[in-house]
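All protein chains but one are shown at their positions in the complex.
Coming up: chain A.
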Amino acid sequence: MMRSRRRPSFTTVMLVLGLLFLYLPMVVLVVYSFNESRLVTVWAGFSTQWYGELFRDQQILSAVWTSLEIAFFAASMAVCLGTVAAFVMTRYGHFRGKTALSSMVTAPLVMPEVITGLSLLLLFVQMAQLIGWPADRGMATIWIAHTTFCSAYVAVVVAARLREVDRSIEEAAMDLGSPPVKTFFFVTLPVIAPALAAGWLLAFTLSLDDLVIASFVSGPGANTLPMVVFSSVRMGVSPKINALATLIILTVSLATLLAWYFMRRSEAKRQSVIQQGEGV
């Protein structure tokens, strides 16, 4: 460093305060999940009883399963759709419909959820009238809705990676006679695989988290986890929800830690390869 600073800079202080602001409420959630009292705000001693109650709550457990199932399939489809959209946007130059496509890829990122939810519901109702499908709204309609808005996020993540990738490798493969499909699967895809994984995970969490759109397009048959949590939270604070929150925070933290570990390792590997190259 050019000069030593005794006082931390204003921006560093703000960063620390900002992180505290982001994390303290989550810490409070976790702490009170171990509270014996039903009153979430009064500490009455350590207890894990709310976790026991959480695991006996059939409604929550089946909602968790429904949500995971929808999120898995929505994320998988969103990765296909989003990757193709990103590829078309970054590699195909100009074509008819490009402006329309790029608008439809970026608009869902900011579209208020109530509008997306309402519009999709109206579509499903109209479709049911015209072609008889979907007769019942439920997991399938939520899957379509989630796939649609998640694919926009995937497209942004994958497009960012596609722009970074050195295009000359793809061009070299094509020059050597590799057909476009083969080039995509054997040259492009391996390089952008980390972005696909990141996009899948992002889509998965977005789908798991969605309340508003799912509430619009769901029928009586399918209750996702946010829908169950919402109806409980509306009635006020409940330690069972705190226990659930703790488990969610724990899972996400572990997954993030794992992702960080792998990113650091691959970065270290890359560095050592570069150094070896320089040594030669």
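Here are a few things to note about the model shown:
Keep this in mind: contacts are C-beta pairs under 8 Å (C-beta built on N, C-alpha and C of every residue); 3 or more make two chains touch, one makes a residue touch a chain; residues count from 1.
Quick note on the criterion: contacts and distances are computed from a predicted model.
A chain of the complex is left out here; the name its UniProt entry carries, from "Putrescine transport system permease protein", "RNA polymerase sigma factor", "Extracellular solute-binding protein" or "NADH-quinone oxidoreductase subunit M", is "Putrescine transport system permease protein".
When the full complex is taken into account, the listed residue touching the unshown chain is A:Ser151, out of A:Thr66, A:Ser151 or A:Asn223.
Among A:Leu61, A:Ala140 or A:Ala259, only A:Ala259 touches the chain that is left out of the view. The chain not shown here is touched by just one of A:Gly45, A:Pro112, A:Gly132 or A:Pro220, and that residue is A:Pro112. Against the chain not shown here, chain A presents residues 9-12, 14-15, 18-19, 21-23, 25-26, 28-29, 32, 39-42, 81-82, 84-90, 92, 95, 97, 100-116, 118-120, 122-123, 125-126, 129, 144-145, 147-148, 151, 155-156, 159-160, 163, 179-181, 202, 205, 208-209, 211-212, 215-216, 226, 229-230, 233-234, 236-237, 241, 244-245, 248-249, 252-253, 255-256, 259-260, 263-264.
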